[in-house]
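A protein chain is absent from this complex, but the other protein chains hold their places.
Entry: chain A
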Amino acid sequence: MRAFIVAVFAFLYLPIALVVLFSLNAGRHASELTGFSTQWYGKALANPFLVEALKNSLFIATTSALLAAVFGTAAALGLARVNIRTRTIFDALLGAAIVVPGVVIGISTLVALVQLFAVVNPFVASIWPGSTPPRLALGYGSIVAAHGLFSMALVSMIVRTRLGSLDRNLVEASSDLYATPLTTFHSIVLPQIMPAILAGFLLAFTFSFDDFIIAFFVAGAQTTLPIYVFASIRRGITPEINAIATIVLCASVLMVVFAQLLLRKTKPSH
């Protein structure tokens, strides 16, 4: 039994460990270790295509996570006020959004966007006074929208949990001490749920930064880091790819750990 568990964990983590190990390989081939070097990290960061993909990924992850944090929090706050039936339906839908496979979200978002463009673009063109009307197309915007929408479900679930454990009495006490509902919100409720919002932001960022499937469907001509890695692998695995994977891995693990710390540390006192 113990051997079995060891085997399972080895199966899960050994490939990752190998990726990290070979990213430090001095040699050219991914199959033999020929010494220790950090040259591939330098080479990776000197590759203009890669740096471009990294910048795209950072921009998309930051924007979509910000949108998700704002709208997810708004959704959570709104859900706390609606009647129980509406809330149950919304909770179920949010949960569903999180368990739906990425492929399905990718395809359906693509289909929805293309349909939308087919309606909006001719309409805009017909009322545009100039000769070159703006055209909506796949690209940054579509990836940000798709990621933001998915992450919003994530953020609102995290914030909802935190709101549920927020002491109702604190809101009443603030109101009792002459604070208007707006003041109560920003000086009592917001500080109490801020760790959950931050944690949601970090998880949303990590998700977007790492996501390949959804981005692949809706990216259009844009290249994000995971898409670049996927494309490079077709030309063979180089230590450079291993170096990128290791950077992404470290950044993701760091973010997730930080998010967990935020969620754990700030349990309401009482």
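As a working rule, a contact is a pair of C-beta atoms (placed from the backbone, for glycine too) under 8 Å apart; a residue touches a chain by one contact, two chains touch by 3 or more; residues count from 1.
Throughout what follows, contacts and distances are computed from a predicted model.
Undergrad: Assign the chain not included in the display its UniProt protein name, restricting the answer to "Sulfur carrier protein ThiS", "Putative tricarboxylic transport membrane protein", "TIGR00659 family protein" or "ABC transporter ATP-binding protein".
TA: Protein name of the absent chain (UniProt record): "ABC transporter ATP-binding protein".
Undergrad: Can you say which of A:L45, A:A112 or A:L170 touches the chain missing from this structure?
TA: Of these options, the touching residue for the absent chain is A:L170.
Undergrad: Among A:L45, A:A112 or A:A179, which residue is in contact with the omitted chain in the full complex?
TA: Per the contact definition at the top, the residue touching the missing chain is A:A179.
Undergrad: Could you please point out the chain A residues that touch the chain left off the display?
TA: Chain A touches the chain not shown through residues 167, 169-170, 172-180, 183, 188, 191-192, 268-270.
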